[in-house]
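Handing you this structure, nothing more for now.
All protein chains but one are shown in place.
On to chain A.
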Amino acid sequence: MAGRRALKAVLIDLSGTLHIEDTAVPGAQDALNRLRQASVDVRFVTNTTKESKRSLVEKLQRLDFHVQEKEIFTSLSAARSLVERKQLRPLLLLEDSALEDFTGIDTSEPNAVVIGLSPDHFNYQTLNQAFRMVLEGAPLIAIHKARYYKRADGLALGPGPFVTGLEFAADCRATVVGKPEKCFFTQALSDLGCSPTEAVMIGDDARDDVGGAQNAGMLGILVRTGKYREGDEDKINPPPHLTCDSFPEAVAHILKNLL
């Protein structure tokens, strides 16, 4: 491909791409092993507001995927990285399970708000506290802005609506750190010493996974598993580099055509 350097890294979405809830996508474990045998770096990327890296690794290992904690980059990692870079002391509106990924961050006398999804902590008082801080000028950092997600008992509000409400009330814009933000992808690649043009993203979300990655300069492969709906590939511009049935087919394409 003219102007394109050889592939050095593959970013892989988790939920909907490697597994659907507690079931691995058929053939995905073998496909991952085959990918690892090629000379590419692999990173697992996900928008989560409540799962720590450790709990993600444990879940994947239970499904027979060989992954290590250092290969995982989440929207929580991206938020932590931003907080550290700007030396902020955050008010963390996160579930307890997510706090693990912020160990070591000073949260006394907070001067910033990090907002994820925390049904247990989202209440009028907490949101007012966050609102007052943001109105006074504290940066508002959103883990991501998903509008809703699928839970066992039905659809549930994601962090997006709460971020939007705070932005409206305080007349400000949140810094969003998760997919599909460009900085999420560039950060995920940064410690691999690899530029976006040397990387490809595989995911089931046309807009957040593939659109976001391509916007950052990567190639994007859309898989028809997870939240994929017929016609999703037509909803982004430019369209995905490839749309295929599932993760094993995406890996086969990479091994055959992109290395």
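Some observations on this one:
The rule is simple: a contact is a pair of C-beta atoms (placed from the backbone, for glycine too) under 8 Å apart; a residue touches a chain by one contact, two chains touch by 3 or more; residues count from 1.
Everything below uses one rule, namely that contacts and distances are computed from a predicted model.
According to its UniProt record, the chain left out of view corresponds to "Phospholysine phosphohistidine inorganic pyrophosphate phosphatase" among "Origin recognition complex subunit 1", "Transcription initiation factor TFIID subunit 10", "GPI-anchor transamidase" or "Phospholysine phosphohistidine inorganic pyrophosphate phosphatase". When the full complex is taken into account, the listed residue touching the unshown chain is A:Pro119, out of A:Pro119, A:Gly137 or A:Pro238. Looking at A:Ala38, A:Leu63, A:Ile105 or A:Ala169, the residue that reaches the missing chain in the full complex is A:Ala169. Across the entire complex, the residue among A:Ala6, A:Ala156 or A:Leu259 in touch with the chain not shown is A:Ala156. By the touch criterion stated above, the residues of chain A touching the omitted chain are 119-120, 122-125, 127-128, 131-132, 135, 147-148, 154-157, 161-162, 164-171.
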